[in-house]
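A single protein chain has been omitted; all remaining protein chains appear in their positions.
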């Protein structure tokens, strides 16, 4: 696939504005099972944009909640054995109930326990898989498409593997990087923008996974929902960087931007 | 109960200033068992105001710590089976030691596991129960007073159920909302103020539960302690909104306000 076959979606495309407006209207209930580093940040990101986050993590509760939520995120960043069970239950329940769900395979490939878990979760058919280039390469490898991890990989380098991963799993695959690439295996959309400071605040990428789960709750086309979420982050990040003095004030400005975007 | 039977306490009532001053002097050791979304924020809220937060959560440690703390918060927001055991032990120890404790029944009613847990915890006689209108309605239902959850309920609509819950449990019941209502079953005090941005930063309500636990450590009248905590939050929220550009800067300004209040 040559680069000029990739469509670019630049803010403010009308579809993105429509989706954002709809998200603010519906405040989709988003079930977030994520790592302990980013729970607070992720909740604040979703509240800022206008979604309704709920972090329900008990084995006893996740199935019921995944069934009533309008979108689910499963992020394996700090997964323990107990969390892994809850994730299996939630993914199974989401699939059964038809709730769209996002898999964020943090650090997959590098560690055996979570790599096996990610493979298992793939069988529950995530609607979207979001990761950085290394993670997408590694995950593609587990389904026979890639050749292991390259921690220095650029998002464009991972694109062929992302397409293969998408074809094998049926999921939209989003590769985060300087440019985000989002593919359904055939069409690929590039979302440029953002700012390097987004990699210097923990959880920005992780919270994008949650935001995608929110957009899936109000936009039935998962490719479009994923693009809208990514574009919202790119513009908020780019704007926030202009008013920041360092990583601390960038995080604050990023939330401010999300809460004011397109108002 | 008619509206004019509700006493309003408007900041700066002299009692509130006295309590705040005493809290700053004593820096009460507050034992916080809360959900993983808001631990960091809650600790920062208590530090800002001048209390001494301590998040001790192990089954092996909570009994000893609840006995030496001057107040305990139990918030079931992200409760797991392991957490539930620690909460039972902590509540039992608090009751036995005479340590005042606050129950925050997050999302009770909506999910079976936590609803059963909340009912169990009620038997350990919380000093204060704090929740939003829906949670108070649901919890009242579990003790025979309410009729299930209404997620769109206003705090005033929950007031009759709050009074009944208070009468049946002996706890002060605080219903958070645009106006906070705090009742001991007979007297009800309304605390106006605050700002809608307080619902757009995760953990503001949850940290109010912790702040009530701190005030219980220095003010023996639990109705007054709960009113003081709520009033402090209302004024800090109202002031912070004036210097905010969005949800991110509101959170920062809210902590700044708490740390400077009445100095």
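Each chain gets a letter, A and B, in the order it is written, and its residues are counted from 1.
The working rule: a contact is a pair of C-beta atoms (placed from the backbone, for glycine too) under 8 Å apart; a residue touches a chain by one contact, two chains touch by 3 or more.
In this text the structure is predicted, and so the values were computed from the model without any measurement.
J.: For the chain left out of this view, which of B:54, B:97, B:143 or B:241 touches it?
T.: Checking each option in B:54, B:97, B:143 or B:241, the one touching the absent chain turns out to be B:54.
J.: Per the definition of touch given earlier, which of A:31, A:114 or A:224 contacts the omitted chain?
T.: Of all options in A:31, A:114 or A:224, contact with the hidden chain holds for A:114.
J.: For review purposes, identify every residue of chain B that touches the missing chain, sorted by number.
T.: Residues 36, 39-40, 43-44, 47-48, 53-61, 64-65, 82, 251-260 of chain B touch the chain that is not shown.
J.: Even though one chain is hidden, which residues of chain A still touch it in the full complex?
T.: 35-41, 77-82, 107, 111-114, 199-203, 244-249, 251-252
Everything that follows uses one rule, which is that only the chains that are shown with their structure count from here on.
J.: How big is the gap, in whole Å, between where the Cα atoms of chain A centre and where those of chain B centre?
T.: Taking the average C-alpha coordinate of chain A and of chain B, the gap between them is 33 Å.
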